[in-house]
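The other protein chains are all here in position, but one chain of the complex has been omitted.
So, chain A:
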Amino acid sequence: MFVYLGRRLNLLFITLLILCIASYTLAFLFPGDPLTNLSGNPTTSDDQTQQLRMMYALDNGYIAGFWQYLKLTLSGEWGQSLTSQNPIFSDICQFLPASLELSLYAMAVSLLIGIPLGIVAGLNHRRYTDMGILSVSLIGFSMPVFWLALLLILVFALQWGGLPMSGRVSLIYDIPHQTGFMLVDILRADIANKQQVLMDALHHLFLPTLALSIVTSSLVIRLTRRSVINVMGSDYIKAAYAKGLSRTQVFWHHGMKNALLPIMPQLAMQFTVLLTNAMIVEVIFSWPGIGEWMIQAIYQRDFPAIRGGMLAVSALVVIVTISVDLLIRMIYPLSKKQLHAQV
């Protein structure tokens, strides 16, 4: 286990290092002055320029420069945005939780819907139930998420009314920013009519979460179904039936765990897909998350912000992937052989 842990942490470290190298290189590849791309400070005076060059060690070659960049990045000094002049790191800290929040809820909903439906479909292999669920999931799977989001707005917000189509909570409510997770912030905030604000936030969450989880649920359904079919056709299940166990007993005692286990890593991987989708959905629902923030940065050619956003999102994806992997291995220790084979 420790060897495995070491390997994974090693992988994490190296991947993050490569990401840092990539983001540092970006500063030189983007059009414009690398110094401005790094610091986000459109320097006016020579003094200031000199000071910033010192800070980023730009005159000491790429290696020293990168080392300096790494130190600054680790200390949270990510430069500032060209357009708003806000520190990028604090901007990211503000916007990233909104994306995370949305993705987490969408993931929870997808699992909640996807796994039971997948199991039902798998157990009724080649019957009408199976085909029904499969076709619905195929439809959900084939819809582009941005189109689906627009459709949901059209139907639920504009046609039927009642559901909001933008933002996280009505701007009427002034929720102080604490953790960045809206529901948590509301619960912790010192405001009257908390109940009502919470309801409002949930209303705002509904459509984006739905748009995201329809696509992901379809994937979860298909994964679960396939795995259940495989397991239910295996020899030990046949043996269990032969022992005289009922269908329910066989599934709950022998099928369920064995079916879900192999797809756990794949389910966890859906989180990264989800995060990507979330960034698209954010733009449509004006959800103030990292996706919308980065799109704005791209529109405005805000290179320091693009660089910072890219680094933050990719680092997050890498960290989530590796930690989920570790977690699963800790909960379900597999044979050593498999460990080595599946890196």
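Simple rule for what comes next: a contact is a pair of C-beta atoms (placed from the backbone, for glycine too) under 8 Å apart; a residue touches a chain by one contact, two chains touch by 3 or more; residues count from 1.
What we mean here is this: contacts and distances are computed from a predicted model.
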Self-check item: Protein name, per the UniProt record, of whichever chain is missing from view ("Alcohol dehydrogenase", "Molybdopterin-dependent oxidoreductase", "Lipoprotein" or "ABC transporter substrate-binding protein")
Solution: "ABC transporter substrate-binding protein"
Exercise. Looking beyond the chains shown, say which of A:T179, A:Q196 or A:Q266 touches the absent one.
Key: A:Q196
Quiz item: Among A:G167, A:G180 or A:P265, which residue is in touch with the absent chain?
Solution: A:G167
Quiz item: Taking the entire complex into account, which one of A:V109, A:M143 or A:L245 touches the absent chain?
Solution: A:V109
Practice problem: Among A:F30, A:F89, A:F141 or A:F206, single out the residue that touches the unshown chain. | Solution: A:F206
Quiz prompt | Of A:T83, A:N124, A:S234 or A:S314, the one touching the omitted chain in the full complex | solution = A:T83
Self-check item: Touch residues of chain A, complete complex, unshown partner
Solution: 83-84, 104-105, 108-109, 112, 153, 157-158, 161-167, 170-172, 174, 183, 193, 196, 199-200, 202-203, 205-206, 209, 286, 288, 296
